[in-house]
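Selected chains from the complex are presented in situ; the others are not included.
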Amino acid sequence: MKDRSLLVWLLLIALLLLLVINPLARLLWASFEHPETGAFTLGNYAAAYGRWRNVEALINSLVVGLAAAGLCIVFGVPMAWAVSRTDMPGKGLVWAAVLGTFIMPNYLGAVAWILMAGPNAGWLNRIYTGLTGAAAGPFNIYSKAGLVLVIACYSFPYMFVFTRSALDLISSEMEDAASTLGASALRTTLRVTLPLALPAIMGAFIVEFLEAIALFGAPALIALPARFQVMTTMLWQMFEFPPRLQVAAAYSMPLLLITVFLFWLQYRLIARKGFVSLTGKGGERRMVRLGPWRWVLLGYCLFVTSLSFFVPMVVVLQAAFAKAWGRGFGWDNLTLRNLRFVLFDQTATRAATVNTFVYAAAASVIALGLALAIAYIVARRLVPLGRALTYVAMAPFVIPGIVLAIGFYAAYTAKPLVLYGTAWILILAFATRFLPIAYTNSDASLRSINPELEDAARILGGSRVLALRRVVAPLLKRGLAGAFILVFIPATRELSSAIFLYTTGTQVLSVLLFDKSDEGNFEVLASMGLILVVGTVALVLAGFRLVGRDFLLRRTAS
Amino acid sequence: MSRLVLSEVSRRFGSVTAVDRFSLSLAQGEFVSLLGPSGCGKTTTLRMIAGFLPPSAGTIEMDGRTISAPGSTVPPEKRNMSMIFQSYAIWPNMTVAENVAFGLEVRRLPKAEVRARVDKILDVVQMGQLGGRYPQELSGGQQQRVALARAIVVQPAVLLLDEPLSNLDANLREEMRYEIRRLHDEFHITTVYVTHDQAEAMVTSDRIAVMHQGRIEQVDAPRALYARPRTRFVAGFIGRTNFLDGEARGEAIVFDRFEIPRRAFADPEALRGRLSFSLRPQSIVLHRQPPGGAGPAAVVPGAVTQRAYLGEHWDYTVRPAESALALRVTARPHEVFEVGENVWLELDPRQMAPLLPE
Amino acid sequence: DGEKALYEAAKKEKELTWYTAHYNSETAAAICQGFEKKYPGVKCNYIRTTAQVAYQRLAQDQKAGIAQASVISSTDQGHYTKMKQDGWLQPYKPKNLTELVDAFRSFNDPDDLFVATAAGLVLITYNTSVVSPSEAPKKWTDLTDPKWKNKVSIGHPGFSGYVGTWVVQMRKLYGWDYFKKLELNKPRIGRSINDTVTMLNAKESIVAAGPSATTLESRAKGNPLAVVYPEDGAVLMVSASGILKNAPAPNAAKLFMEYLLSREGNEVMVQQHQDPVNKHVKPMAGGKSIAEIKTIRPTPAEIEKGIPEVKEQFRETFGI
């Protein structure tokens, strides 16, 4: 007799295939289709990769992606460690700032950075020239380094949240064992604690790398003036008239191989190693006492969040409360008009806000549930060739949104799932697009749980599904809550697929924000950004209260 | 109450063979212990019985139905078993009471009954006060007791226990052992018990299976296993023992510098050629004077070479005169001999168990 | 009269959907509201996207056999030629065409498949807090003056049809040398023409080839921006709208085309800082009416042929 849950797994796998393969297969098909005749051709690939310019843009993307993901490690990992495992003060503030960073529309961040580090008029440069009398300042945001910085500032929250959820589950005894052998706190952290979080760190690295490749907003603002192209800016041009959709598809498809390669690499690096930190023998988490170093660490956290959040926030605040942001600071330039406009006058905002949050929440729940289930299927080898599902689950992320959107549109206006005009098309598109984030997180988290914790539930008569629901999910709930945010927030600002798929009545905020950024209406944009940041941070912090206590922290520790 | 039959069950991990053609049949309601050195495959066997691991070869049947075979296994949740894990596997996100209540809730018992049964079992494991604690607020032994309570509260058909008492003190262990046996007797739970404590296995089990490198060496009732080990491994593993190598020569069995008449042994006819015997340290009595009375016992002079006081008894090492042997002898606290003292060893040949040749 | 009959027929159709790239969402919403107010009982749904997305959506609709949009308003000349070729449009000659600004007439399709309904200008723009009106460039060639080195901002023809048209026009006037000289000033190249507004406000650049509507809207808020109508001609952008052959609401679509050209409709546009196409409607403050100024523009054929060429040349010269 077979496991009854098998049916559930097969259903979920079918859902995964439907959500991911359906649109992707259409793109793959298009990439081999002659634009005019529809006949099979390799010509699109020749057109996409036959030009050095396109290849060069791809190389630029890879370089920028790697550098940005690397910088994210430098930014995110120490902060995650500080918040999760040390007695550093001000954790709430740091966490709020990381959230704020993530919520702040990426366009705002990029513009803020242009204001700060623009070579001609950037504040930093002006301060520098003012202090030194030099003719020009050293900072130039219009450069590859500048782009890397902006992308890293904007995407290190992935690293932070992933790493933190992993670190939250590591019992202090693992560290105790090292420190009693004479290892200093630093060495213990580097040799024991962080390596135990390796799957999460690598997962975040991959997510950030892929995201950096697929990102359009910041590169469009920074790469072009810096006179280099990246893959997404190239792609964008392929949609200009005469559109070369098939070439665009052909240009993106090889990115899937990169995803496959990265996961293969991760698989090799992790190999037989175990990362079980929840052993089933209790275990607790105590905060590492840093002494005076905790102020140093706080300083570092504030430095990073200043780069990513506080300083851009100054720019945003200035613009949000300015009549005309180009006039700079000034009492006579202050107004509440922008905020009022966004909150009360702008007719479309209210419906769009509701839609945005509802769709994003629904998509997050779907993505998270599906991701956890698929990661579980893969981790526990419930079906043969399960590992292949990893690649399927990760595929949607690396395909730039503008191309993927075409796949969605084609997929949901044709059988078997005609959803055109409904909210579901947006929800499923968001869920699919951000599934990889949830998947990576679930995959990493599952490694930290001793499978015997589930076994114990099963031998007592609970099915795997019940074990997943009653044991695994609650154990991971803080991590999953983090993953929820990581899916929810990008879903609220996802533009490329939204603009393709929305219809009357299903408008979302990102489309409205896009208008504002497209026409340089910075005052209103900043106001919307401000409201988003304040509202969402408050919501999320309140939400985390509901998630419940951190069970590895003793209630009665002194 | 279930009949469990393991037939030629093997399990490999890569190139390691953890369990090797393991065959054992448990009667309904039988209590069998698995004994064996660390790493011999006990846990792996339990995990196959529970259905967590499919065997690489062989089958497991329950009540005549095949529940495990290399290709297909009935999932654990369908087996009406219950298991205590060596790692405890208690859920850190649930309180003690919630951990224990889980299995009852899965069985959809009414709330009031769940509460009553949880309270009762927590009292049994002496954790009545700690129901609201989280696992990480418990000591190691308390955690183990939660695992125990969680497994036994559901009264399964088959109970699998993987060293359930290893972290408890002697008194508590005795009480818990008693409780496990009581539950077993009351509900006729077929029980497989893994333990490192031989005394525990001795007092609780109907039969004991001794494992070695994945294979069963001997399955027998506790006394038989102790008194008549069949292999050198079993004899050495179950309790401490002395090995005596000898040879049958005519009417005597000749050992290193002493001999014992053949007819003094329990089964004199079977003794041929080179022989090995196991003789328990407490089956040797030390005397200051040559003991009187004939009897079947053999008496050998010797000298004490080492001694240790172990609280409940003395542990002496005695060398028979001129022999290279070093015999271990257990004596009562008041039987005090000094190192170097000359003694008489009284050996009972009927307690000498002949071993299979290697 | 005809309008009444159209209205009655449109009411039966209940609603129409309009794919538009002409304005931002608020303007599109305002126009739809105005239309609904004027013609109660006919609901107006707008899908506001970029021109490329609008076209892709339409293309996918056609491929899947979905009839969703009734009216399409793209900013890309090429789209109309292609749609005409592929037979996606149906002819309609609005009554209100008589009120169209004369300069725009030549953009209308001879077969009435599409007509001009929106206009815009590419002008010289600058930041008034750094550049005084007297210093400001007066004509397009002034942008190549070395005093603007590192201070000019332009868009990229690969990303924006608006910019593409401007580049074609400049090449037509001064040859490609114009851009070679401009490159000596190392202009900041943004993606869309609207990026120049941000650049000017941030003072990262101080002069630009920018759009009229967005620059003036920002100026209206108090930002230190101003426009110059170049002596050698403001580049005129005209965007058309058309009715789809498979329009689910053809009558409502026709009624809507009328509205786009009507006075009411254009007044709504002006309120939203757009340039009017109805000759009886005055432009907003700070701007001049198109009739008052010298405008220049390439022909649709020149645009279509020229844009792919200038994209390549642009890449040659500017390296991206």
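By written order: A, B and C. Residues from 1 in each chain.
Assume a residue touches a chain if its C-beta (ideal position, glycine included) is under 8 Å from a C-beta of that chain, and two chains touch if they have at least 3 such contacts.
Everything numeric here is computed off the predicted structure, so don't read it as measured data.
Summed over the entire structure file, the copies of each protein chain kind amount to A x1, B x2, C x1.
Here, only the chains that are shown with their structure count from here on.
Spacing of chain A relative to chain C, judged by their CA centroids, is 35 angstrom. Rounded to whole angstrom, the centroid-to-centroid distance between chain A and chain B, based on C-alpha atoms, equals 55 Å.
The set of chain B residues touching two or more other chains is empty. Listed in rising order, the residues of chain A touching chain C in the complex are 53, 111, 114-115, 118-122, 142, 220-221, 224-225, 227-229, 233, 236-237, 239-243, 245, 323-327, 333, 346-348, 406, 409-410, 413-414, 420-421, 499-500, 502-505, 507, 511-512, 515-516, 518-523.
Within the complex formed with chain A, the residues of chain C that make contact are 17, 24-26, 29, 45-50, 52-53, 55-57, 59-61, 63-64, 66, 68, 76, 78-79, 82, 127, 129, 150-151, 156, 158-159, 161, 188-192, 194-195, 197-198, 200-205, 214, 217-218, 221-225, 307-308, 311, 315, 318-320. The residues of chain A lying in touch with chain B in their complex are 1-5, 278-284, 450, 452-453, 455-464, 466, 470-471, 474-475, 477, 551-552, 554-556.
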